[in-house]
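For reference, the structure I am asking about is given below.
All protein chains but one are shown at their positions in the complex.
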Amino acid sequence: MTELLLSITDLHIAARSEQGGLQEIVNGVSLRLEHGTVLGLIGESGAGKSTVGLAALGYTRHGCRLLSGSIRLNGEELFGAPYEKLRQIRGARVTYVAQSAAAAFDPAHRLEDQIIESAVVHGILSPEEARREARRLYEKLRLPDPDNFGRRYPHQVSGGQLQRAMTVMAMVPKPDLVVFDEPTTALDVTTQIEVLAAIKAAIRDERLAAIYITHDLALVAQIADRILVLKDGRMVEEGATEDILKRPTQPYTRALVQVRRVHKPSAPQPAAQEPLLEVRGVDAAYGAVPVLEDIWLRLCRGRTTAVVGESGSGKSTLARVITGLLPPRRGEVRLLGEPLPPGLRQRNRDQLRRIQLVYQMPDVALNPRHKVEEIIGRPLSFYFGLGAEARRRRVEELLRAVELAPEFADRYPGELSGGQKQRVCIARALAAEPDVIICDEVTSALDVQVADAVLRLLLDLQAATGVAYLFITHDLATVRAIADDIVVMLDGRIVEQGTREDILTPPHHPYTDLLLSSVPEMEVGWLDRILAERAARKARGERIMEAADR
Amino acid sequence: MTPSAAIGFVIVGVYALAALLGPWLAPYGEAEIVADVWEPFSAAHPLGTDNLGRDMLSRLLWGATRTIGVALAATMLSFLIGMSLGYLAAVVGGWLDQLLSRAVDALMAIPTLIFALVVLAVLPPSVTILVLVIAVLDSTRVFRLARAVAMDVVVMDFVEVARLRGERLGWIVFREVLPNTLPPLIAEFGLRFCFAFLFLSSLSFLGLGIQPPAADWGGMVRDNANAISFGLVVPLIPAAAIALLTIGVNLVVDWQLERSARPRRT
Partner (left out) sequence: MHPLLRLVVQRLLLGVATLWVVSLLIFAGTEILPGDVAEAILGQAATPEAVAAIRRDLGLDRPAWERYLDWLFGLMRGDLGTSLTNRMPIAELIAGRLENTLFLAATAAVVAVPIAIALGILAARFRERLLDKAISVLTLSSISMPEFFIGYLLIFIFAVKLFWAPSIASVYPGMALADKLYAVSLPVATLTLVVVAHMMRMTRAAIINVMASPYIEMAELKGLTRTRIILKHALPNALAPIINVVVINLAYLVVGVVVVEVVFVYPGLGQLMVDAVAKRDVPVVQATGMLFAATYVLLNLAADVLAILANPRLRHPR
């Protein structure tokens, strides 16, 4: 019989709210963890998953308080334990891997001094032993140049490497339990798979127990034995990974498993349709740094072109060139066959009206001091000269079009939820009756279900108005769901472009291949399968791209 | 409202009344000699008399109007200059921003008091000149803050939306940027007022500010400084009046800053 390592029972944690009262952010959560097993803790923002993860170290953030419940580690109660006892457990028997390694490493010390610190301070290893152990683990986590890696300072190392270094830091003291708090969320998708594979191998080989916190169910399915689903501080469902994925019992879990329920049926490329928008041979640069090189693309009425790439690929810069915020060095942008003036200021109102932009962060895209009526109404009076009454009527119409009640016209953005704000942004774009809407990562700041609803709305509006979308995103699931055409970008260049079927069906360009195969799939064993496939193809001498080659 | 903020508001309120009604409330004229030198507190002269035998209370009240009025005028002027240039630099950007920012850097490289002393060595000592000197020197601080907060707002997407819509500079400054930058600037107004007020008082104390026989709190400290060696509190009265008002304004500003730092809920 395996002994119970951690058991949390009926945990309640409260945070001081803005009004000064206490608000429960963890409400009756219980979990059990056996030696050598991994528990996935999953939920959306505000689900309380980090708070529960930190409670395993007997720790609460500033402004939070443990109300009631029990946290037993190897049978020892941590709830209400004296500080000194908790201190001896933290960093020794339970360790923690933070979401942003770049911020969680102290900039003033060398990596290795920080990595061995807890093992040495707790008297688990001598400094020499700890350094040896760290070097062994660098190798295990495939960090470059293990003998010298630790001599560097945090800012001298890339994000993916820092995240692995933090994993080493958590493992050097040989803890019973490691809490991973979204360790790959800040990373690009192609880096994420490598870090995930390294963490998985380390957990397996060192026979560690772990709590793995994330918002990405597909990701945690690769690493966890059991999964606990949280929502708004409450437990939704707990079960073996296989069961959660295949036989979810709760509607919320089912929604998480289904990821994207939106799907745009593929439409055939219209034979000789005049493109609405054309980008012809554009080069662009910020100062002396070139960001875009030789970009060509065309966008037709009623269609969606997805521009896909990782951070730094230049996809958002492309949007800035098209809107005129950044005049290109070379090449031109054409609208309805006419060349557009390169800079914003030289464009006339009609040209500006025809291209609208919807942003990633609805929070900062709406002026917090303007009512929704003013926000949606301004383009109406600005472009079409509508009077007060006609404007109000049209604002209500637009609100209905984005599935919001007309009463929203009198609210301020601060009173709306994230999804509602994004709908207001869409309504504002529609108010200008544009030909093209550029959607810059419009769903990535939203929770999965809200994002789904926004995507469906965008598709409905396209069917009704024939507007064309230029959809900028790093999320391939979204691309699969709604794109007609796909443009893959890497380092400011287009790697590959074509219809959705062309791009998503093999054979792929090596980078597209890397990108596509790095997206976690909702399937147990996906990671092992992909890694095995990559290894096999490499063994056959095929050219395989790795994140480091980019 | 916190108790300390309430105290602050009461102090500011009393001073505002004194500044508005001072000359009418004052029992005697501003430069009227009514008794002996440095008479103690009495029914006729609740705060005694000064170095020339003028009624201390009357001079304090006359001084309230003048000292607070001049400091307020200087603060308003410095905000007018600093805010318009600061917003302009933030919204227009480019070479204009560079030019204005470098000019302000240069002015701020010299301590305000020292530069004011240099300039006052050749300028005639008049109220207009004082207001202008204080306002111009202080507007550099306002410029920095206005530019910084406007910069924070200018990079926000909703301002980009307005630019992309084709809105003019006026709309962007007054409708998009201004409403979102007011809270920190209101608090700054309080702090700048304190600064202008203390600065004016210091200049007057040094004999380089408002000139006698006009009543001014800093000058009154200077006039009566010698009384201290006879164990009289006379010079401490106008000095305390200065300190109390700055404390009051600071209490209100602290409260306002804390309030606007909290996330807004409607």
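Observations, loosely collected:
By written order: A and B. Residues from 1 in each chain.
The definition used in the following text is that a contact is a pair of C-beta atoms (placed from the backbone, for glycine too) under 8 Å apart; a residue touches a chain by one contact, two chains touch by 3 or more.
Source: prediction; values computed, not measured.
Looking at B:Asn51, B:Ser101 or B:Ser202, the residue that reaches the missing chain in the full complex is B:Ser202.
Listed residues A:Thr51, A:Ser118, A:Thr253 or A:Thr499: the one in touch with the omitted chain is A:Ser118. The residue touching the chain not shown here, chosen from B:Pro27, B:Pro40 or B:Pro111, is B:Pro111. Touching the omitted chain from subunit B are residues 4, 106-107, 109-111, 113-115, 117-124, 194, 198, 201-202, 205-208, 218, 221, 225, 228-229, 231, 233, 235-236, 239-240, 242-243, 246-247, 249-251, 254.
Across the interface with the omitted chain, subunit A contributes residues 54, 57, 59, 61, 86-92, 95-96, 98, 100, 103-109, 117-118, 121-122, 153, 155-156.
Assume only the chains that are shown with their structure count from here on.
Subunit A and subunit B have Cα centroids separated by 49 Å. Considering their complex, residues 156-158, 160-161, 163-167, 175-176, 179-180, 262-266 of subunit B touch subunit A. Partner subunit B is touched in their complex by these residues of subunit A: 18-19, 323-325, 344, 347, 349, 352, 356-357, 359, 361, 364-370, 378-379, 382-383, 412, 414-415, 428, 432.
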